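I'd like to ask you about the structure that follows.
Here we show just some of the chains, and they stay where they sit in the whole.
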Amino acid sequence: MSVRVQEVDFDPGRELDRLTRENTGIGGVTSFIGLVRDMAGDQPVSGMTLEHYPGMTEKMLERIEAEAHERWPLDASLIIHRVGPLEAGDRIVMVATASAHRQAAFESCHFLIDWLKTKAPFWKAERTSEGQELWVEARESDEEASERWNR
Amino acid sequence: MKLLYFAWLKNKLGADSEEVAPPEEVVDVASLLEWLHNQGPAYAEALGDRRRIRVAVNQEYARPDTPLSQGDEVALFPPVTGG
């Protein structure tokens, strides 16, 4: 289990390698990487700034990760989330889960990102092409995606 | 009591944190928001729509009836948008 909140970029290949190294009981690793898109709806976006609540963020991420380990038989997992200024195309977040079974890896990885999106205290401010920063509104679809794991 | 503000709440209130000493009738999250709302036009505007505000007490999500003590860290922020 590993949770990191950082300004600097990360290397997905290296993270995947570290996740599975020296555990040949792992049959599959599912990962999701979120990237900064160049559009918000129909508005061009040049980048964004990610704010967070230091302390609470790590606590919530660790709790979400622990919940995944409760629900699925996981060998390893990883959550990395960047904060600070980012440009279009930059990596924002990576979640990954490793298990003997691919179904568990898929479901738990999906769960991690869905819960992270509605429970971890991060806020995005998108930069318009004029340099203005606009706070992103939470989406109902994210709330619904998160809720389905409560069933 | 330490208050923390994030995202547009921080912009509207012009600060990311402040120390406050609310009166005795502030006993929970609901009464704190009620009191804060009356502390001036910036507060009135930022806290006008309660549905847009989330609250954490000592870094745990709180509800309107979550009790408060003087030494608490209370964070006010909009629904989260990470990931």
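As written, the chain order gives the labels A and B, with residue 1 at the start of each chain.
As a working rule, contacts are C-beta pairs under 8 Å (C-beta built on N, C-alpha and C of every residue); 3 or more make two chains touch, one makes a residue touch a chain.
Just so we're clear, the structure is a prediction, and the values are computed from it rather than from any experiment.
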Protein chain multiplicities, whole structure file: A x2, B x2
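Everything that follows uses one rule, which is that only the chains that are shown with their structure count from here on.
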Between chain A and chain B, centroid-to-centroid distance (C-alpha), Å: 26
Interfacial residue positions of chain B with respect to chain A in the complex: 4, 6-8, 11, 56, 59-61, 75, 77-83
Chain A to chain B touching residues, read off their complex: 34, 50-53, 55-56, 59, 81, 92-93, 113, 116-125, 135-139, 142-143
